[in-house]
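Yeah, one chain of the complex is gone here, protein chain that is, but the others are all in their spots.
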Amino acid sequence: MIVGDLSRRELGKRLAGDGLALQLGPFNLTIRSNLDSFASLAHQLYEPYPLPDAEAISDFHVQISAPRGLRRWVRRQACFGVDGQFPFAPYTVEHAFPALEWGINWCVATRAHHLLLLHSAGVERNGRAILFPASPGHGKSTLCTALVHSGWRLLSDEFGVVRPEDGLLLPLPRLIPLKNESIEVIRKFRPEAIIGPSFLETRKGTVAHVQPPVNSIRRAQEPARPRWFVFPRWVADAPLTLEPIPKSQAFLMVATNAFNYEVLDEIAFRLVTEMVRSCDSYSLIYSDLDEAVSALDELSRTDDV
Amino acid sequence: MSEMIKEQETSSEHEDVARRRLIRGVVALAPLVLTLRSGALAAASCTGLKATANTRPSSAARPGRIVNATPADPVVGDVCVLPNELTACDTSQTKVLTSSNLTTANSEPVSLYTNPNLPLNNNNPYLVCGSSSGPNPAFIGKNNIAILSSQSASSMGVASGSNRG
Partner (left out) sequence: MTCYTARAETFILSPAGNSIQWQEWGDVHIVYQPSSAETHVFNETTALILKCLKQGSRSIQAVKDWTENALEVGQGDLATDDFVFATMRLEELGLIECLDDASAVQ
């Protein structure tokens, strides 16, 4: 069963009541909200996401709700909560949806320590995955969006989720948040992409969420083997370069870009070592999305030879 | 497009070259000790300053001449660094972080310069921060210039004067 099987009314009822259970890759969430605007958008953008079985245990209980008191009615606010705690300052009610999305990121990054969490986008094709570890602002979400709308499966745009037992990547195909100019770039690149409304003047500028292709969501329980690390950087007007980088450099860039490397200590050291040893690593500088997608397509074909 | 995708370097010579493009300190023989921290590689590595010095102003008879070096005299091959470009890693300011951002823009080799406007004697030629053609103007009339040995500078990713193109 998926969210789209619920009517808008039923969805709103669940959000306002015991919560809407949602399966996001390896995590089950229960989401609660008393905001009508949030419910409408959730019904639209979460439409293809599966609902877990009734007896499934939730990893996180999150909510995005109007606070009690004056702020429920005047200069309305929305507060993100997890397991009854409210760790962040309130948002304006207009930013409720991105606030929940960021809050879920925070939950995963701070709690899912049974997994190694790389700060990385990831895509997969033909059983082999590319990971894009990158600092914010380097264009990995935009590149990731372009790739998943060009035949690649989305693993995640934010988390490279590594299962310690076997080093496989677990998909977490959530909505992809695009910022500022990237929104229009993707609208032009793929007019058919499903993009939610733009939220203006958030803490990260203008943000809009791209719904991944349905296939990525349907295959969310299918892990992938990492095969390449590509460290992307968008540079205006730069000619495309895709160059191998030394593995020692790749190790350090992956390790320093991991959310919980120090938490997992020896496990993280071993996992990153194994991944870097088994993957080829590249630096990618690009200014044109089509060129970048073509270059990565060709890279993936080198394995087919 | 395929020519843009360079093959993984497999020969040992190529690997040597590739490795030497990495982390600062790989080329250098000065021992490097860094510790990984979330979000960055912690610069838990210092190297000692050989000396601090001043350079004569442009109004002096020998503009750019390195003077008042302490505690040691610089020699050709050492590296001058502009004031405040290096981050100290001890309270006495005699050691600096090897992760300090050292580039060819904020450093110059110590070089022997013969000033054509002066007679040849004990004070001509003289040491400057620049080249045998003369001092770098950015290094003229400065106080508290840091002098690094060529080995220390190499460990921070700056080529010595003799290696510069």
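Read from first to last, the chains carry the letters A and B; within each, the first residue is number 1.
Heads up, the rule we're going with is that contacts are C-beta pairs under 8 Å (C-beta built on N, C-alpha and C of every residue); 3 or more make two chains touch, one makes a residue touch a chain.
Remember, it's a predicted structure, so these values are computed and weren't measured experimentally.
Chemist: Using the touch definition from the header, name the shown chains in contact with the chain that isn't displayed.
Modeler: A, B
Chemist: Any idea which of A:D18, A:D36, A:E181 or A:D265 touches the chain not displayed?
Modeler: Touches the omitted chain: A:D265.
Chemist: So which bits of subunit B touch the chain we can't see?
Modeler: 15-16, 18-20, 22-23, 25-26, 28-36, 41, 44-48, 95, 149, 151-152, 155
Chemist: Determine and list the subunit A residues touching the chain excluded from the picture.
Modeler: 246-248, 251-252, 255, 261-262, 265-266, 269, 273
The rule we apply is simple: only the chains that are shown with their structure count from here on.
Chemist: Can you check how far apart subunit A and subunit B are, centre to centre, with Cα atoms defining each centre and the answer in Å?
Modeler: The mean C-alpha positions of subunit A and subunit B differ by 43 Å.
Chemist: For subunit B, which residues are in contact with subunit A within the complex?
Modeler: 1-2, 4-9, 15, 18-19, 21-23, 36-41
Chemist: Spell out the residues on subunit A that touch subunit B in their complex, using ranges where they run on.
Modeler: Per the stated touch rule, the residues are 240-246, 248-249, 252, 255-258, 261-262, 280, 294-295, 298-299, 302.
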